[in-house]
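Working notes for the structure below.
All protein chains but one are shown in place.
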Amino acid sequence: MADRTFPTPNTPPELKRKDFVSDQMVRWCPGCGDFAILAQVQKTLPTLGIPKEKFVFISGIGCSSRFPYYMDTYGFHTIHGRAPTFATGLKCARPDLNVWVVTGDGDGLSIGGNHLIHAIRRNIDINILLFNNRIYGLTKGQYSPTSDRGKISKSSPMGSIDRPIYPLRTALAAEATFVARAVDSDVQHLAATLERAAQHKGTSFVEIYQNCIVFNDGVFEDVENRATRDDFALKLEHGKPMIYGKDRDHGIRMKDGKPEVVNFKPGEEPKDLLVHNEKAGAEFAYMLTHLEPPEFPTPVGVFRSVEEATYNDLLDAQIEQAKKPGANDLSKLLAGAENWEVAK
Amino acid sequence: MADRTFPTPNTPPELKRKDFVSDQMVRWCPGCGDFAILAQVQKTLPTLGIPKEKFVFISGIGCSSRFPYYMDTYGFHTIHGRAPTFATGLKCARPDLNVWVVTGDGDGLSIGGNHLIHAIRRNIDINILLFNNRIYGLTKGQYSPTSDRGKISKSSPMGSIDRPIYPLRTALAAEATFVARAVDSDVQHLAATLERAAQHKGTSFVEIYQNCIVFNDGVFEDVENRATRDDFALKLEHGKPMIYGKDRDHGIRMKDGKPEVVNFKPGEEPKDLLVHNEKAGAEFAYMLTHLEPPEFPTPVGVFRSVEEATYNDLLDAQIEQAKKPGANDLSKLLAGAENWEVAK
Amino acid sequence: MPAKTKDVKKKEELDVEEIEAVTIRFAGDSGDGVQLTGGQFTTATAMAGNDLSTLPDFPAEIRAPVGTLPGVSGFQIHFSSRDVLTPGDQPEVLVAFNPAALKANIKDLVKGGTVIVNTDAFTAQNFKKAGIATNPLEDDSLSEYRVVEVPMTMLTGKALEDLGMSATQVSRCKNFFALGIMYWAYGRSLDATLTWIKKKFKKVPTIVEANTRALHAGHAYAETTEIFQHTYSVKKAPIAPGKYRNITGNEATALGLVAAQQLSGHQLFYSTYPITPASDVLHALAKLKSFGVKTVQAEDEIAGVGMAIGASFGGLLAVTGTSGPGLALKAEAIGLAVMTELPLVIINVQRGGPSTGLPTKTEQSDLLQAMYGRNGESPVGVVAPATPGECFTAIIKACRLAMKYRTPVIFLSDGYLGNGSEPWRLPNVDSLPKFDISHDPGQPAEDFKPYKRDEKTLARPWVLPGTKGYEHRIGGLEKQKDTGNVNYEPDNHEEMCRIRAEKIERMTADIPKLSVLGEPKGKVLVVGWGSTYGAITTAVKKAQSEGKSVSAIHLRYINPFPSDLGDILKNFDRVLIPEMNLGQLNMLIRSRYLVDAVGLHKVKGQPFKVSEIKEKIEALLEGKE
Partner (left out) sequence: MPAKTKDVKKKEELDVEEIEAVTIRFAGDSGDGVQLTGGQFTTATAMAGNDLSTLPDFPAEIRAPVGTLPGVSGFQIHFSSRDVLTPGDQPEVLVAFNPAALKANIKDLVKGGTVIVNTDAFTAQNFKKAGIATNPLEDDSLSEYRVVEVPMTMLTGKALEDLGMSATQVSRCKNFFALGIMYWAYGRSLDATLTWIKKKFKKVPTIVEANTRALHAGHAYAETTEIFQHTYSVKKAPIAPGKYRNITGNEATALGLVAAQQLSGHQLFYSTYPITPASDVLHALAKLKSFGVKTVQAEDEIAGVGMAIGASFGGLLAVTGTSGPGLALKAEAIGLAVMTELPLVIINVQRGGPSTGLPTKTEQSDLLQAMYGRNGESPVGVVAPATPGECFTAIIKACRLAMKYRTPVIFLSDGYLGNGSEPWRLPNVDSLPKFDISHDPGQPAEDFKPYKRDEKTLARPWVLPGTKGYEHRIGGLEKQKDTGNVNYEPDNHEEMCRIRAEKIERMTADIPKLSVLGEPKGKVLVVGWGSTYGAITTAVKKAQSEGKSVSAIHLRYINPFPSDLGDILKNFDRVLIPEMNLGQLNMLIRSRYLVDAVGLHKVKGQPFKVSEIKEKIEALLEGKE
């Protein structure tokens, strides 16, 4: 089996953004949020010091899932909802590769919800980017599991009656070791978040708010818009108090076990503001996912980042542990515990 | 369509436990926890004042999923993992029925995890009982998604390397409106919990710790055993402080936003013990699911119970709203918006 | 039609040329309103009394950049003073809104055909987007066609000058300008479109005004600039009298379901997961809540079919819809409906496969999947409509068979039927036959046997939860005969397998015999199924009119086969089976009847051309194969 090892070169090559641009025409609607995400991913990868041939992008089906075609890396556009399974198999098989999953809110949370959860609970060392536009883009505008109740769409002309699913909560219920949220239009913050996700060992789960200009334009307007986003998005920073607002004059504080918003003069924040802790138990991050507009700002950034053993490492470790001299003798294996000789 | 209405009789019939016992031989291993659950369900149903013919039990595949055969109600033993979908369809189609789903940890959380989540997020008015024995019983002993990491089983001879899934957390991530836990052997508490589940409108989700005597005997020993269970199980009661122990000398308190165990003299509990609140946000119940042995007792009872509109009611309401005189004229519908006459 | 506009005739010389049929294709960017233009032209043509058939050609699911080849959208209409069964093999007229549309479609145009272009879109930038090196209007590439160059954007802009609209908004009206030209050329009335514009845009009076002006302007332009040598007249077709509308297969399917609800007195329950090209059935039904129709958008295909089976257990008319890959996912659950013998209709609007394949293209390659794509011996009914309009009656029939025989029935539509349209004569609602579906156990409660069957149909009782005293349990494990209890006995299993197979065979009693197009005996018999109907029928009629010994039959039922199929096959020397796959019906017929049927296979994501079938018939007659 040792005939195909894939050593990682010692001196990682100098890569540029354009090294990750494939020769395929990018086919999203003009103005689609997917473009910005693609650009940030293409910008982030060269900074990681990983050879280009080690990256693999795996997706399901949806507008977002066309992503791999536009990356000049290895890529696999699979079937609807199942991308995490292909990624899990590939990473178990080839731990030397750097595996990314790109999925949508329909792909990842409607048909594919279970695979998502199971990848996360295994803490397999892959990076999952979920482009959440709260709509089915590719099939032309049905409501999705993340659409707000009451969403009027082709399949819900009187408004949807399902309660939405929250990607981050779902990930946290499976005790995700890395959970983050970013917004397509805030490209610097997005790039920084992607970099953190890439560096995390274990399943990194990133929800990216993505504007579908054709079927769901403006769902994230508050946090998308340059003019308003600082007032509506709370940038989480490990060890720092939770302050937001263009003028940094709002904060979050716990009262009677519940979060509340406090206003203050810029620079004079109260001492008891909630301090972000990425390393806390999943309960803390889960509580943060309940900070929602209109009452609260939308938290973005890294909600949780803790180290735990990965499925692929544990699998390899068991194999290492099982390997003993002579324990892989095929003849002996075939002979079994009991056998007999038939003479001539 | 009005030719088959199913009115509920005004005077509910007097039903007894034996009315719910079917003529089929019960085929579980002697000593299996499923027997106790069956008995409690058969005891609970007659107390609900609902005609027997209105009950429907729907299951997937597994030892637990044989349940419907033993109930003298309408029943449907479906396919592996998909029971919530059949139940959703039936309840939407026939809101007059009282629909129960019986599933296992493999059925409900391995192959069927996504359907479970989606039933819950729709808050469809059904009752889901998940028999958690942390093993695949029917297929003879492979580890399940709720098995602890390190579980040695037929399919994990060196110990499983997946991190477990927690049924209640999964339900709460989907904002379940009713979430409870019970133990097969504590039959009174189980019966009381089942009754609460039955009375709840919306999806009731009950995890039942169930002992598989053949393939996973004793996993829940602490809370199963009559002698020890009061020391290891915390019975949640709405509005009451969280006290447990045979001598009721332990309690739970919040400290720095985190729960801790306090010991005290029986009857002299501290005033700041955590008070259970079924009506709180899902974050509270979610936090309670993190009370786990060995550090904490295992909470049992109703974690959360809040009222929200159900999918089936909303569906019916939209139909009611759409109905206008003449709005169901088939000829007019067929004629469409544009048509023309071809003369003879 | 004229050659290059340079040599147009004088006005007085213009005359009206009478033609029997014409095929026109509109092509442009998705944003050019091609489908809308086609739809309006269709209505006007139908109202003018022609028979017609249409076919939209959508770009692949994903949106492509403006002006590029993958972004080209098309709409073809074939209309005639005679019977029309196909959208036409090759257009005689192409309206191309930009260079990409020209490039993508020109090769289909008949030699000598007319192409009308919007010259304003023929810019260097657009050539680049379309991957065109030189201006096709200036090189030799169009020398075999008559080219009509119209600066549509500019002319539309002029007409709307004083409305204060942006350039983009103006440009959006140019399709009405083009429509005006075409209305003039074929003597269509503007009235229906004018009414439509008023209704559609009633909230934005400027747009009403703009589109109205564009339409008139185009019409006037054609008339005054004399770009055509003459106008054309296509006489009324001898169409059965009655009220007509234009309908796509997906619309007809949705309406048929609502009709089945009314006829059966069973509320319709439609649970599904969106997928191209089947989603429109959901969209149509979701709007019909006033009819009491319940639709659920499920989390996936498995949930879609699971919910439907649950609803069927509850006594509703339960239907799920999908396309190829979704049918694969539903397989296991369909097997459960086979075992539990519950009525269930599964709509499969087939698309190009395998795998994700060509989602927006048509194909007939799921026939064997429908027949055999489940574990175990798992027979189901298979019904296949032949035309868009026929989807209406065929889906009603599928519902009836499913409910009467208590069985899943798969309805095999396809992308061409689903999105293609034809004029459809409105049925008289009162004359549609009601279904007689009973939930009466027909047995005393004390001794109720859920699998005791009707002797004739072998259907088991469909007793609904809520029926007092008849509590019973069903499931996917093998059932004991009559009692329906779980049973593993060897003989019982074989008997039940045979009963399930026999039940499907018994459906033959409810399936009409075949009608042979042409002589009942002869040299070649063409056997078709599904959406190939139009092309096959047209080809066979043409060949017959040339005196050839060829007949045709068309299968609307594939499982079971009509009872007279075997006998008909015997009466011909050769059997030809054209299919949009690699020979799936062929395999079923060969194996069942041991006839050496010849296949004509087309797996191009496109319907057959009449000529392709006719040529194959001729080859067979000439003994070339």
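Going by the order they are written in, the chains are A, B and C; count residues from 1 in each one.
Convention: contacts are C-beta pairs under 8 Å (C-beta built on N, C-alpha and C of every residue); 3 or more make two chains touch, one makes a residue touch a chain.
Bear in mind the structure is a predicted one, so any value in this text is a computation, not a measurement.
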| item | value |
| --- | --- |
| Omitted chain's touching partners, listed by label | A, B, C |
| Options C:51, C:226, C:363 or C:471, residue touching the unrepresented chain | C:363 |
| Option from C:157, C:352 or C:385 whose C-beta touches the chain left out | C:352 |
| Identified contact with the non-displayed chain, of A:35, A:76 or A:264 | A:76 |
| Sole residue of C:325, C:343, C:466 or C:528 that reaches the chain not shown, by the stated touch rule | C:325 |
| Contact footprint on chain C, counting only the chain that is left out | 60, 70, 323-325, 327-329, 331-332, 335-336, 338-340, 352-361, 363, 365-366, 368-369, 371-378, 475-478, 486, 488, 490-491, 493-494, 497-498, 500-501, 581-582, 586-588, 590-592, 594, 596, 602-606 |
| Where the missing chain touches chain A, by residue | 1, 3-4, 6, 22, 24, 51-54, 56-58, 61, 68-69, 71-79, 82, 85-94, 96-97, 114-115, 118, 315, 318-319, 321-324, 327-328, 330-331, 333-336, 338-344 |
| Contact footprint on chain B, counting only the chain that is left out | 25-30, 61, 63, 66, 77, 79-81, 110-111, 113, 136, 138-140, 142-143, 145, 154-158, 160, 162, 214 |
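Basically, only the chains that are shown with their structure count from here on.
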| item | value |
| --- | --- |
| For chain A paired with chain C, centre-to-centre distance based on mean C-alpha positions, whole Å | 40 |
| Whole-Å separation of chain centres (CA-atom averages), chain B against chain C | 44 |
| Multi-partner residues of chain A (at least 2 other chains) | 110-111, 113, 145, 158, 162 |
| Residue list for chain C, restricted to those that touch at least two other chains | 289, 299-300 |
